[in-house]
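This report refers to the structure that appears directly beneath it.
With one protein chain held back, the other chains of the complex are shown just where they sit.
By letter and in written order, the chains are A and B; residue numbering begins at 1 in each of them.
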Amino acid sequence: MPHQSALQLVLSGDPALFAIVRLSLHVSLSAVVLAALIGIPLGAWIALTRFPGRQGVIVLLNALMGLPPVVVGLAVYLALSRSGPLGAFGLLFTPGAMIIAQTVLVTPIIAALTRQTVEDLWLEYHDELTAMNLGPIGRVVALIWDARFSLVTALLAGFGRAAAEVGAIIIVGGNIEGFTRTMTTAIALETSKGDLPLAVGLGLVLISIVIAVNALAWSVRRAGERLAG
Amino acid sequence: MNMLTRRLLIAATASLVFASGAVAQDKSQERSILVASTTSTQDSGLFGHILPMFKAKTGIDVKVVAQGTGQALDTGRRGDADVVFVHAKSVEEKFVAEGFGVKRYPVMYNDFILIGPKSDPAGIKGSKDIVAALGAIKAKGADFISRGDKSGTHQAELNLWKVAGIDIAKDKGTWYKEIGQGMGAALNTASASDAYVLADRGTWLSFRNCGDLVIAVEGDKRLFNQYGVMLVNPDKHPSVKKDLGQQFIDWLVSSEGQKAIADYKINGEQLFYPNASDSGA
Partner (left out) sequence: MRAPSSELPIELDGVTVAARGVTILDDIALALAPGPPTVLIGPNGSGKSTLLRLAMGLLAPSRGRITWGGLEHVPPLKRAIVFQRPAMLRRSAAANLRFALRAAGIPRAEHARRIAELLELVGLEALADRAARRLSGGEQQRLALARALARDPAVLFLDEPTASLDPVATKAVEDIIRAVSERNIKVVMATHDLGEARRLAGELVMLHRGRVVETGAAASFFDAPQTVEARAFLAGELLI
């Protein structure tokens, strides 16, 4: 990238910059979608089920919200390496590997927040749903649907985590130009090249995107709440 | 179905489309190889200069993962790269001897330079004797930043201390700081703390956050930095794209590739000197 400010890059519609932004969104949003598909049912199941060691599972889940990205990156790296157990898929140094690593990071966040939300709602709905003779699956579906506005916040927390992290994706993605370079790994690279103004500029672009995604989700939530209470 | 459900479905579908888009993109790039290389070749901009020429000629996409030499060799050892392009001759030869690499080809060299603050607390500016300069730094206890990351530059630095007769593992004091990071990070640290640091010229020339740093020592033969390239052994790792990888190596050492390397300049200054024909390099 030539020596120019990030603002100039944005204004000039630099295709390389847009490719980086697109990849960042693609990786982080895909990870959030996958993590939601795993974490929401898992969190709801833990909220509604009583089993031995449940308290321990909840503490563990809450603790996993703070998983160090570097450790996750390393674990995923070793698993996806050609010499690792999943090496045959050839996923290391691809966007797929980055999505997997971020899914691992985000799933505990969504699962833990879902558990809390659904458990609170379950206290409120327990009698009504029991009186309607609703089976376990029906309960989970009803609770998840009615917790949907709170779950948006859980998804945003997950997205924030994914969009901000660099430790995991730089290890498993390799920061390959035009292929696995995202906003955060580009910032790390420009910092190491000593191009601090460009790094700061890219950082501002990243923050703007995160704010925009949050604003969008917030307005969807507000509109939905007005319609459905 | 109400409005909200529909919107959520649209959003979910859009994400999936997004995801599948990348998969499709993947397939179109099947004629690609993965090269594990060093931060110096990447950060200096050399790859940005030569890879488009290679792609134009062969249609092969070269994906570069820039790591320290030690990590790049390990990436090759695990079979996660097709080609390894690094600068630490002795460990490269060991890599080939252990059967992880097929053959080592010398490609080019650049040189290391000792960078230091303008104030020059060790009084070595302008010297051409790296050994004497290192001795002076130690004697004066001037701050020195070491990469400490087993990269080629780090190994070259350790080697120079040895040549200077200093057992750095034993003799290092508070003036010697190992940061365990890449070249750029080491330069940033040196710039922020007015310390000396050993750098490769390519990274230095393209580095922008110089602050008060200047070149203190250059031109010593012992600062010579040889790059070699190796195909990862397909006998060990069948996933290695041996034909495409060998094509890249052959191009690097061909007259065309060598000229491309020689043509790369920053501010009119040549960064790398091709020497594939020098079989002893």
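Heads up, the rule we're going with is that a contact is a pair of C-beta atoms (placed from the backbone, for glycine too) under 8 Å apart; a residue touches a chain by one contact, two chains touch by 3 or more.
Note that the structure is predicted; figures quoted are calculated from it, not measured.
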Touched by the hidden chain, restricted to displayed chains: A
Given A:60, A:132 or A:196, the one touching the chain that is not displayed: A:132
On chain A, residues whose C-beta touches the chain left out of the figure: 124-125, 127-128, 130-134, 138, 142, 145-146, 148-149, 225-229
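As a convention for this text, only the chains that are shown with their structure count from here on.
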Cα-centroid distance, chain A relative to chain B, in whole angstrom: 32
Interfacial residue positions of chain A with respect to chain B in the complex: 3, 23, 25-26, 29-30, 33, 81-84, 87, 90, 92-96, 99, 148, 174-177, 179-180, 189, 191-196, 220, 224, 227-228
Parts of chain B lying in touch with chain A, wherever the complex brings them together: 3-4, 7-8, 12, 15-16, 18-19, 21-22, 26, 29, 34, 39, 43, 47-48, 63-66, 78-80, 181-185, 187-188, 191, 203, 206-210, 237, 239
